[in-house]
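In this view, the complex is presented without one of its protein chains, the others remaining in place.
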Amino acid sequence: MSAFLNIVSKDLRLALRQRSDLTMAVLFFILTAMLFPFGLGPEPNLLARIAPGIIWVTALLSVLLSLERIFLADYEDGSLEQLVLSRASLEIAILAKVLAHWLTTGLPLILAAPLIALLFNMDTEAMTILLFAMLLGTPSLSLIGAIAATLTLGARRGGVLIPLLVLPLYIPTLIFGVGAIDAAMNSLEAGAVIANARPHLLLLGAILLVSLLITPLAGAAALKQALE
Amino acid sequence: MSVFHRFANPNRFLKLTNTVLPWISGITVLSLLAGLYMAFFTSPPDYQQGETVRIMYIHVPSAWMAMFIYSSIAFASVCSLIWRHPLADLAAKASAPIGAGFTFLALATGSLWGKPMWGAWWVWDARLTSVLILFFLYLGHMALMNAFEEQERGNRAAAVLAIVGFVNIPIIKFSVDWWNTLHQPASVMRADGPSIDPSMLWPLLIMGLAFKFFYLVVVLIRIKSELIEAKLRKYRRAVVDNA
Partner (left out) sequence: MGLNFHLAESSALILEGPNGSGKSSLIRILSGLLRPRLGSLIWQGQDATKEPEIFQEHIHYIGHRNAIKPVLTVQENLTYWSGRDKDDTHLDMALDQFNMLPLKNTPANLLSSGQSRRLALSRLLASKRKLWLLDEPSVGLDVASIKLLEQAIAEHRSTGGSVIFATHSPIEVEAPTKLNLRDYSPLYNRALINLDDEEESWV
């Protein structure tokens, strides 16, 4: 446990000292989302209808931008070798690094999401569901993305490869993430919002559990072979 | 393990391949000819779709192969990671482009079939969309395999990716089905269609068989050429070392 917290706190400290890392993903998120009204026109109903999709797709792309950061610096400066050799289990270490990544990428995105939701005329109920969905979905994005980040260490054009590896695996999260908000927006009675969004949220939770299981295993295997 | 190690010797593997290849090549050609003949001439046109139904005899076996080959790659990857058997790596490497080819064929024929049926080259039908995602999984696998200076690293990374992808396929399939029913409740192609007539089933099965054997032939030839290449490299190095 102490090794876990040690890694999380170090990665957080690194991110806080290099603030550009922290703000880049959020800035990208907001700016990209803002482009859509210019491309599609300012009609409020249209924007409200497509808002869930836009928010999720842009959030997904913002996470994508930051994935390489999780392991690349550690790989290049030799920290990764020390991490593999340290007493902490590699699986725990990977989870710690993913948590740090989520805290510095996923969480800021969630905090910025209501702002975009406002710009797109989303109503409050849908916004609440949006936050729940992102809370359940963005950790999966970090977890699945971490696998691709470990696999591409030392590859030629690793940064270009990551999107190709990760995007097919992100599709379920995208579908259920958007589905939850759509279900909330389409429910006619006020009381049915939660009930309608529930299956989607549960499925997002299930994806999170599966990712929590796969990432440490696949990541540890990938890291070991990356250092050989 | 002992069975595994019997083929650990590349020479033994080459010998076995050379004896088997003519036979399975023959089966491939014969079943392909028979299947195509039945598909084009003996099977009846569909009462709704007319002659375009014959696309099915290419499309459906291709889609089968797309999934079958990805499963084979995942299986080979497990063998490669656990036993570190070089044959598994070679098999995965040799299979990926063939699988991607069949996946592309399934997409292209699906699109050709879709034009007369749906009036559009592409419809976000649940099955087609899943196959499209599978195609991207193949592309990622192949790109990762070739992204490293050392082939061995590429093999291992791609093996991990193939297993992760394989675990995710049911999740992706489920989510795409879910998404599709949400957005397009009235699908033109019904999953629970009428049971298929034997006059159409037989050519379909024979074509499926032909495709499987075709895959086997190509994969063996590709492994063989990889082995010969490795040998050549070795001899060249020996020449340099002895000079």
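All chains are identified by letter, namely A and B, in their written order; residue positions are counted from 1 within each chain.
Note that a contact is a pair of C-beta atoms (placed from the backbone, for glycine too) under 8 Å apart; a residue touches a chain by one contact, two chains touch by 3 or more.
What you are looking at is a predicted structure, and each value in this text was computed from that prediction instead of being measured.
Quick one: say which of A:T32, A:S79 or A:N121 touches the chain that got left out.
A:S79
Suppose we count only contacts with the excluded chain; which residues of subunit A make the list?
Residue positions of subunit A that touch the missing chain: 2, 6, 10, 13-14, 17-18, 73, 76-79, 81-82, 84-87, 227-228.
Following the convention adopted for this analysis, only the chains that are shown with their structure count from here on.
Taking each chain's centre as the mean position of its Cα atoms, how many Å separate subunit A from subunit B?
32
Report the residues of subunit A in contact with subunit B in the complex, numbered from low to high.
147, 151-152, 154-158, 161, 164-165, 167-169, 171-172, 175-176, 179, 182, 203, 207, 210, 214, 218, 221-222, 225-226, 228
Taking the complex as given, what residues does subunit B use to touch subunit A?
Residues in contact with subunit A: 81, 133, 136-137, 139-140, 143-144, 147-149, 153, 156-157, 160-161, 163-165, 167-168, 171-172, 174-176, 178-179, 182.
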